[in-house]
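One structure coming up, written as structure tokens, with questions to follow.
A single protein chain has been omitted; all remaining protein chains appear in their positions.
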Amino acid sequence: MTTLNTSIRDAWSDRITSTLRPEDPEWVVSAKREAAELIRSKGLPTRRDEDWRYTDPAPLLEADWRVGVDGPTPPPTEEDIRAFTYWDASAVRVVFLNGRYVPELSVHRTRTDGLSVVPLSEVMAGKHPSVESLVAQQLTADRPAMDLLATGGARDGLVLRLEDGVEVEGPIHVLCLTDASGDDAYIPLFHVFELGGASRLTLVERYANLASSPRSFTNSATDILLGPGACLDHYTLEREAERAIHLGARHVRQEDRSEFRQTTFTIGASLARHDTEVLCDGDETTTSLGALFLGEGTQHIDHRILVHHRGDQSRSEQLFKGILDEGSTGVFNGRVVVDEGTHGNDAQQSNHNLLLSDDATVNTRPQLEIYADDVSCSHGATVGQLDPDSLFYLRTRGIPRGQAESLLTYAFASDVVDRIRIDFIRERVQEFLSTRMEFGNTSEMTQ
Amino acid sequence: MSSDTDHIEKVTSQDYEWGFVTDIEQEKLEPGLNEGVIRFISAKKGEPKPLLEWRLAAFEAWKTMEEPDWAKVGYPAIDYQSISYYAAPKNDDDRPKSLDEVDPELLETYEKLGIPLHERAALAGVAVDAVFDSVSVATTYKGKLEEMGIIFCSLSEAVREHPDLVLKYLGSVVPVRDNFFAALNSAVFSDGSFVYIPKGVRCPMELSTYFRINAADTGQFERTLIVADEGAHVSYLEGCTAPKRDENQLHAAVVELVALKDATIKYSTVQNWYPGDKDGKGGIFNFVTKRGLCKGDRSKISWTQVETGSAITWKYPSCVLKGDDSVGEFYSVALTNNHQQADTGTKMVHLGRNTRSTIVSKGISAGFAQNTYRGLVRIGKGARGARNHSQCDSLLMGSTCGAHTFPYIEVKNRHSEVEHEATTSRISEDQLFYLRQRGIKEEDAVNMIVNGFCKEVFRELPMEFAVEAQKLLEVSLEGAVG
Partner (left out) sequence: MNLLEIKGLEASVGGKPILHGLDLVVPMGEVHAIMGPNGSGKSTLSYVLAGKDGYEVTAGEVLYKGKNLLDLAPEERAAEGLFLAFQYPVAIPGVNNMYFLKAALNAQRKHNGEEELDAVDFMNLLDGKLELVGLDRDLLKRSVNDGFSGGEKKRNEILQMAVLEPTLSILDETDSGLDIDALKVIADGVNSLRAPDRSTLLITHYQRLLDYIVPDRVHVLARGRIIKSGDRHLALELEERGYAWLLEGSETGA
């Protein structure tokens, strides 16, 4: 890894150590110090790294971010976050504001035996010894430098553990908000989800801002461990403020027969980067990744994916769709690796992009790296505009050009939208899309 | 089927059929690279001063550049001071004027290569320029071509006879600083072919060059330049072989193509440099820069390559589609076996309006080999109406090899369409079983399937090349099955 100017590297290293507190237990101190040291020794990515080829990390690393920003006083009320809390069906809602747990707004509606949901801040304060070793282990796991900035700097996040065989009814909702006091703030978050054998969970991570539009830098890392036969349906909805920077990294490890389903919607932030690394360690795992990203203005949206097949007889699929308007840029950097000595893996990858403006750009790199012959792998990528034949067909039926274009754009996005199994969210996303595409009621579209 | 079977039986006893060393007196420069070496090469060729200066500038540039490390290949560091940068058959001063005057032993060499130069040339209507080590040996049919205004000769001859033409286009497509190996080649290139097709002329026969590295410890740095003037049309073939040696040898060539308005250049390669032995010892490092410029409107450049040789292949024949409505094509079969490594593909850079490109890449990997497709499709802001379609398929044979697909797609114009598809799989058990059930033995069945897999590319090759390519594939796959 090539190094950025050392003073910037040192500044980040210092930012991490500055989050240490006198009362921190030894395992927290050593993890943070190790992260700080690694940043100093390994350095930070530059555009010369293949993973950052199409997204220059320099501007976001060079800016003078503040760490340890306090939440507003008084803290927001239920009323203030009403726009994000329509989750009547959610079993548990956990709210973070500017990277801090907000107990007043977090709700445990239903208690499920075998489910523990606690904030990282409390774990670090020694209040939940049962998950300490899990967190300590994940804190020191090997990860890219940019993610180390998140895990090393984080003082909060969600730690979730689900015992073997437990099924949680209704989704768990993790709401990460930023408000005006988050201006120029660096907001690291670290979430750890461990699902025991044959357990089932639906989880929604949402990133948004309260009314004002802070210029903030959210850097969240989410570690997901799926035990044998565990099943996680995971959603990430990212709509940060237009001046915000959002980095989100997910590291997933799957054991035998586990199923990981992830659907990501990226709408906000000036720069949004979503990294997903899935290690299919076990046999017969299922991985399904889908994403829809919509760019406008000068937004830059980057998805980097790695699906690494290390076991046998596993299946993975990726469906990433981008709609880029105005001067926005979309990046897809997806990689599938199938290890030597594995058998019967099936990996499919597709990325499709629509360019709606003369100034929009798409850079896409679907990659297959295959070291075993007993595989079936494929990828496809397209970049283009709406299909002229479809457009003509709709117009010959009397549908005006503008409406026909909206209809086709909506249709383009529909297979990602249809992945959402939580009706309420799917409907909201549909509503959002129909407003964005400037056409009427879409409820009939998806019957 | 029977002739194929015979062929396979024939080759079981000889791994690399073309791995003989020709016993001819050689004039070879001592290993090492410095300004003096470059001056020597230039003087030896009687080059004009501007060309010497161009070489020296390239050498200065090269010294500041770093060897690329992004390709998915691994090899021990190359000591550029241990390579000899010039080797020629000794009877250089009285160079053969025609085939009859060519050293009989050299001719025999070509016979052994399976290239009966005169016979083949006459039968196939192919004009051949043979580059033996670094020096162009003979160009046939020169006279006939001259009548049509076509220039087909060695680059050194072209430098002497047509200096303005050469200097106008040399380095215009692959600039000196383009990459590490291109800079090295620009500094030390020894010979190669030069082709110029005048306005409106359709070259009546395939033009062909055979390259061979013969001397030990030498590098080969040939340079080819083809210019098709407005409305001209040419098809050019290149083949290469090298003797078996335990040491790795460096081949760093540069090929530049320029197609003016309405011109078409078709460039076909069958690359069969020595790949090293079964344990990965020896073999050629094939680090080649090939690029074509579709300079004029409606021009077309088509690359077809069959890459079966070399220990390492690093090669991306590319098209810069500058003229409106220009067309770029890349058809490739890359086969790697044993410990071979290939990182090959193309770049299609769309600049003009309504430019179109097609990429068809077939990678076959066996043994312990690693085979990578790496390709760039870039649609520039002005390339309204551009189209690209890419299809990259990989076939894996055996559990210890790898096949990788790394496309880069960059689109800055909404009025364009880019489609990329890729698949990776092994030979279908069902197909294999079906053929074997019909009485075809496994090895032949595999060859049939592999040939079918490559058909789209072979179709693009001139007839006799297609046959040769097909045979090469079979020979190269020897031992990969069962």
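For reference, chains read A and B in written order, and residue numbers begin at 1 within each chain.
We take it that a residue touches a chain if its C-beta (ideal position, glycine included) is under 8 Å from a C-beta of that chain, and two chains touch if they have at least 3 such contacts.
All values derive from a computational prediction rather than experimental measurement.
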Partners of the unshown chain among those that are drawn: A
Among A:215, A:343, A:395 or A:436, residue touching the chain not depicted: A:395
Chain not shown, touching residues in subunit A: 387-390, 392-401, 403-404, 407-408, 410-415, 444-447
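In this text, only the chains that are shown with their structure count from here on.
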Distance from subunit B to subunit A - Cα centre to Cα centre, in angstrom: 45
In the complex, subunit A residues that touch subunit B: 50, 340-341, 353, 355-358, 360-385
Residues of subunit B that touch subunit A when the two form their complex: 70, 379, 381, 394, 396-426
